[in-house]
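Just below is one structure, and these are the notes that go with it.
Excluded from the complex is one protein chain; the other protein chains are retained at their positions.
What follows is chain A.
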Amino acid sequence: MSLAGLDLWLVILAAGLGTFLIRLSFFLLFERVDTVPTRVRWALSFVPPAVLAALVAPDIVALSPESFSPARLLAGLFAVAVAWRTESVLATIVSGLVALVVFQTVL
């Protein structure tokens, strides 16, 4: 871990302040701007699937042979099925972790 100490505090404060300003934005701007422009709103609606997929995919699929792990891939696919069936965060985490332990033992 290369980020620690004061550097990490600065990262936490910057991310926190930025997030707070995003939250506050229209609470203060409302009198000036009626609402988020439709096109911006439209683009923002794709942020959750795009960002979440970009975050999770490299942790499950790796193109280079040395970092590719069949156990992680299989556990990830299993977790997708559970998430799809249950839509439960808890069920997905627990079943995915159990699946990874099982696959790591078996493979």
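Here is the rule we use: a residue touches a chain if its C-beta (ideal position, glycine included) is under 8 Å from a C-beta of that chain, and two chains touch if they have at least 3 such contacts; residues count from 1.
Convention: contacts and distances are computed from a predicted model.
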"NADH-quinone oxidoreductase subunit D domain-containing protein", "Cytochrome d ubiquinol oxidase subunit I", "Cation:proton antiporter regulatory subunit" or "AzlC family ABC transporter permease" - which is the UniProt name of the missing chain: "AzlC family ABC transporter permease"
Footprint left on chain A by the chain that the document does not show: 1-5, 7-20, 22-31, 35-36, 41-64, 72, 75-76, 79-80, 83-84, 87-90, 92-93, 96-97, 100-101, 104
